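Got a structure for you, questions after.
Only one protein chain is missing; all other protein chains are in place.
In order of appearance the chains are A and B, and numbering begins at 1 in each one.
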Amino acid sequence: MSHHIVEARDVHYTYPGGHEALRGVSFRITHGEAVAVVGPNGAGKSTLLQHLNGTLLPARGEVRIGDDPVTRDTAPRIRRAVGMVFQDPDDQLFMPTVLEDVAFGPLNHGLAPEAAAERARAALERVGMSHAADQPPYRLSAGEKRAVSIAGVLALSPDVLVMDEPSSNLDPRGRRRLMELLKSFEHTKIIATHDLELVVEVCSRVILLDGGLVKAEGPVVQVLNDEPLMLAHGLERPHSLRHRHPH
Amino acid sequence: MHMADALISPAVGGTMWAASAGLLAWCARKIRQTLDHRLVPMMGVLGAFIFASQMINFSIPGTGSSGHLGGGLILAILLGPHAAFLVIASVLTVQALFFADGGLLALGCNIWNLGFYPAFIAFPFIYKPLAGANRATPRAWAAAILAAVIGLQLGAFSVVLETTASGISELPFGSFVLLMSPVHLAIGIVEGLATATVVAFVARARPEAVPSPAGSASLKPALIGLGIAALIVGGAVSWFASAHPDGLEWSIAKVSGREEVGGGAALHEKLARVQEKTAFLPDYGFQPAEEPAAEGEPGPEPWPAVSAGTTVSGVVGGLLVLLVAGAAGLALRPRRVAS
Partner (left out) sequence: MAMAHGGTVQRMDELAALESPAHRLDARAKAVVTFAFLVAVMSFPRHEVVALAPYVLYPVALLSLGGIPARWILKKLLVAAPFALFIGLFNPLLDRQPVALPGGLFVAAGWLSFASILARFALTVSAALALVACTGMDRLCAGLERLGLPRAFAVQLLFLHRYLFVISDEARRMRYGLALRTADGRAPSLRVYGSLLGHLLLRSMDRAQRIYGAMLARGFDGEIRILGTARWTARDALFTTGWLAFFAAARFWNLPEFAGRLLTGELR
């Protein structure tokens, strides 16, 4: 349960080519919160997210999930608690059929094939994709692919859901469905996105990242309504907020 | 230059299946032992890359035609021989299953011809020792071209051996070799150029993506590699040549239906052009190699008897080829010292 708390302390990361993508990022996210990470292209959002399940390890500082610091040794355990949905579903859906793909995680975690298939079916049901169980993933639409990658993560029953640009490439209906789905999850959610309307609907708090640093942090309405701040970091004040809080 | 099922006898097909399957199992075990799990997606994606790369051609200066990457050599450079062999085998399997390229019975032959030679001969014995640490130098280019040519020649030669040993085609060994060899020399040069260019680009853009050769370069493995290749080819050629002493002229005269070699040569050229077309278009300019299983093969009639005398002449021929190849190796040497 304590796994629901996600904490970053002064995280630095430099890519092998020498690019300093994170330059001291700190925040704390508590149980059941839905937090958006926003910022312009190249701000370091994806890089930051990859630190949350140990895909990348900080050069300096640390990330803690619950009581555990994320290290090479704890990473396999941490990954059971932190489910990660990647930006491009094609990177995540590598198995030959949808069902096989969703069952991939449960099988790795030692479930017997029948139990894993059972879990996979339940997860597909949850995201409304049961009908596609036997299809190959590459034949799905972008929205369906996204839903299946989320199912693949849900099948692991994680405590924390981390998602990178979940609404990219979706048409309005697919995006609407995704937002409803996200709202229905009780997990702690951390979502990197450029889709500020989604932030308004799904999240309660925002972390604004730029140049590898946290530039602002706070309740959604407060941060996203700050027009000068938004413009300074390549963002826009979302329309829905304009209507809700006319000046 | 995929072998087709229709041209192959079960004995040859089975032998080559066994050889390729054994090598495959060994490579799979080797890869497991590295414990480098990153290889699993990397091999899959690079196999797909080899397919996709064939959608993009470059124009070959002065010929009006175009070429593309075959794959065996670049895979070996990027992944090392074991993983490369597995990837080549998977590409060929998909080609056989989806494109009817080759065929299932001939798959063992094709995997051997196009996988073994580039991965286990051309790369470790030619390219690796000769290329040097910097993949963008003329020397690395020359090494890639030499490696690709030798790999392809050995492969083309294997095709001939396997076909002749199967005894279903009537094409005599000698003329078949003459048909395949020049064409695959051309394909080899194109393959080497494409490989070297892409490797040089990647090495410049992201040096860590191209494993650099371990330790200081030495010519010895290259000479050993060339020696092995030359001995195998030389030995086998003379062995066959002695069984068909009248080999070439006879076959050309017969093919052309005329006695003048001129007419025969013209037809031969025409056929070579046809083969070139078929090799460039529906096929993939993969590497080939030589067939070690050949010696033990108790095949049907077209297999000539082995005699000490002819094998000696084969070895002499092999040494001659070795000499030429050694000269090529030496020609590369000064640049290595300079760089």
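In this section, a residue touches a chain if its C-beta (ideal position, glycine included) is under 8 Å from a C-beta of that chain, and two chains touch if they have at least 3 such contacts.
Computed from a prediction, not measured in an experiment: that's the story for all the values here.
Across the entire complex, contacts from the unshown chain go to A, B. Only one of B:114, B:130, B:161 or B:193 touches the absent chain when the whole complex is considered: B:193. From the options B:19, B:76, B:105 or B:187, the residue with contact to the chain not on display is B:105. Shown as candidates are A:10, A:88, A:171 or A:236; the residue that touches the absent chain is A:88. Summarising the interface, chain A meets the missing chain with residues 50, 53, 55, 75-76, 79-80, 83-84, 86, 88, 90-92, 94-97, 99-100, 103-105, 107-109, 113, 116-117, 135-139, 152-153, 156. Looking at chain B, the residues touching the absent chain are 1-2, 4-10, 13, 24-25, 28, 31-32, 35, 37-38, 40-49, 51-59, 61, 66, 68-69, 86-87, 89-91, 93-94, 96-101, 103-105, 163, 167-172, 193-194, 197-198, 200-202, 205-206, 209, 251, 254-255, 257, 271, 274-275, 278, 281-283.
Rule of thumb we're sticking to: only the chains that are shown with their structure count from here on.
Averaged C-alpha coordinates give centres for chain A and chain B that are 48 Å from one another.
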